[in-house]
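Complex shown without one protein chain; remaining protein chains in place.
First chain written, first letter: the chains are A, B, C, D and E, and each begins at residue 1.
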Amino acid sequence: MATVTLLADEELSPKAAAVFADIRATRGTDYVNNFWRALAHNPDRLEAVWSQLKQIMGPGALDPLVKEMIYIAVSASNACEYCCHSHTAAARAKGMSDAMYNELMDVIGMANQTNALVNALQVPVDDIFRAE
Amino acid sequence: MATVTLLADEELSPKAAAVFADIRATRGTDYVNNFWRALAHNPDRLEAVWSQLKQIMGPGALDPLVKEMIYIAVSASNACEYCCHSHTAAARAKGMSDAMYNELMDVIGMANQTNALVNALQVPVDDIFRAE
Amino acid sequence: MATVTLLADEELSPKAAAVFADIRATRGTDYVNNFWRALAHNPDRLEAVWSQLKQIMGPGALDPLVKEMIYIAVSASNACEYCCHSHTAAARAKGMSDAMYNELMDVIGMANQTNALVNALQVPVDDIFRAE
Amino acid sequence: MATVTLLADEELSPKAAAVFADIRATRGTDYVNNFWRALAHNPDRLEAVWSQLKQIMGPGALDPLVKEMIYIAVSASNACEYCCHSHTAAARAKGMSDAMYNELMDVIGMANQTNALVNALQVPVDDIFRAE
Amino acid sequence: MATVTLLADEELSPKAAAVFADIRATRGTDYVNNFWRALAHNPDRLEAVWSQLKQIMGPGALDPLVKEMIYIAVSASNACEYCCHSHTAAARAKGMSDAMYNELMDVIGMANQTNALVNALQVPVDDIFRAE
Partner (left out) sequence: MATVTLLADEELSPKAAAVFADIRATRGTDYVNNFWRALAHNPDRLEAVWSQLKQIMGPGALDPLVKEMIYIAVSASNACEYCCHSHTAAARAKGMSDAMYNELMDVIGMANQTNALVNALQVPVDDIFRAE
């Protein structure tokens, strides 16, 4: 269980209900996942997080699938169980193949390994890496 | 300064020197960055990490540039100063535009925000996100 | 299950039993939560952690409720499931309202977002922020 | 140095310049710190982060000083050098006394200690801590 | 459930099956734990991770039991539930006594506490700690 109840549709404030309607319309499914049902206790934050997510994760200079894989990488590094599950499902829905997922795991493992090595060794940044 | 000295070319063991030669040949530059000079105290690990990195970060189901951006996302979440600098430089060298970098920052910020919210609220994973 | 058994009252060493008695007296409840039952395998550490917690989390320059909210913020950032649950319960018991909890979530989300942005961008510290 | 240049006032886009003007007006100082100068490469994100920060960190159910201390706690747990410095300066400007800062350090240290213990021991959450 | 299915023996590719055979032979048990069954979707990575683990965690300048305790310390700091469980079991199988485990918990708690304090206070590194 969460630290708050997960609000059912009939428990939503009008503002939260409007956000849920937009989530459903945007995603083309009636299913609204638990994250939003927990956030719905704070309708202003629900609206802010959803509108931010909708804008950021949409098409742009980066492909939405690439964005989902970046999200998985952050979530794994932060040990966020829920986010690993939800964004892996989202990445698959956007076309992530098994081969892509395998390579994503490779990069996540490699990056966490070398991050720890570099932090342990406290390697100084090369001058050539710095922005002007 | 690192916790170890950064080995100059003339201080390398033969095994480490061979790895440095491969780094130079693979990257097409004479410059070998500090991470490898710190790792070179352990030639077996130097060789293992380099061969793993070379294989993982190369072309495959994911584009090398996408892999670099995933690396940046992990490094930012782990607060690895060196890795943020080195992989941002690498991503730019592989064609990351300012627009792409901006969107990468957006996703990294968003993911860290929602990871923390989900962890604070301890949102339970939806059944539909689970494999099987 | 934990990596150790959770000790029942009748399994406690005399030292651990004395700590449990103080926990009960201090909190005014017979309930002793699982954290202490796991720590009780190491009575010296149990006593040290409990006495430290009792002193630190009590009244002082900061209100005990403020301290509980700070504890939640740390626990969310560290992905500590148990601690998010136990300190959210403690904060509510000390008077945290829904409005306060909502704002706490806002700050936790915001801070994790900008921490990641700053780490990714490696923003140098302004001279005016430094002591002296 | 950051991974991007820190934009000077004369390098800002009109949108970024408007945000800087609001930062100055809101804070009552001409000084705009480095974080915003790094973010200014992405005027949309600059505006979004600033407006979010301004709203979240202002008065509400929690005191702005309490919010700054929560921010410090998150930043310390995430090893964000810049954020520790900037939010400690902000907390002091909002009235954080040395006694308050000392207690904040105590809680941050304590929470990180017990988070790690709980994670190592994998203590199961007590039923009484769960919502509902 | 994992984000992937856990492969049963009869679902393994020939390469993955060979790795499982080596795991069984090396460990002297028929039991292959879930981590390898999840990794087996990527036989190349399975082989690479297993061969790396087998080499690194074996005898050397450090005792294998010491290595397992270091592994637990990292896993607790990273909030990795699975790794805390699996490496605590491994350490016990290699002879970790209750007294050793208690002291390990003490060090893990202490290190996480002072890490957070140092990060919050941003203590500058003493010159005498730096390698030549």
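To be clear about the criterion, contacts are C-beta pairs under 8 Å (C-beta built on N, C-alpha and C of every residue); 3 or more make two chains touch, one makes a residue touch a chain.
These numbers come from a predicted model, not from an experiment.
Across the complete structure, the visible chains that the omitted chain touches are A, B, C, D, E. Considering the whole complex, the residue from A:A2, A:V19, A:V32 or A:C84 that touches the absent chain is A:C84. Residue D:A79 is the one among D:A2, D:I56 or D:A79 that touches the chain not shown. Residue A:I72 is the one among A:L6, A:V32 or A:I72 that touches the chain not shown.
Residues touching the missing chain, restricted to chain C, are 1-5, 48, 52, 130-132 (touch as defined at the top).
For chain D, the residues touching the chain absent from view are 79, 84-85, 88, 98, 101-102, 105-106, 109, 116. The set of chain E residues touching the chain not shown comprises 1-4, 6, 31, 33-35, 38-39, 49, 52-53, 56-57, 60-62, 66-67, 69-71, 73-83, 85-86, 88-89, 97, 99-100, 102-104, 106-108, 110-126, 128-130.
In the analysis below, only the chains that are shown with their structure count from here on.
Here A-C and A-B are compared, and the pair linked by more C-beta contacts is A-B. With centres defined as mean CA coordinates, chain D is found 20 Å away from chain C. Counting partners per residue, chain B has 1-4, 52, 73, 75-77, 79-81, 84-85, 88, 102, 104-106, 108-117, 119-122, 130 as the residues that reach two or more other chains.
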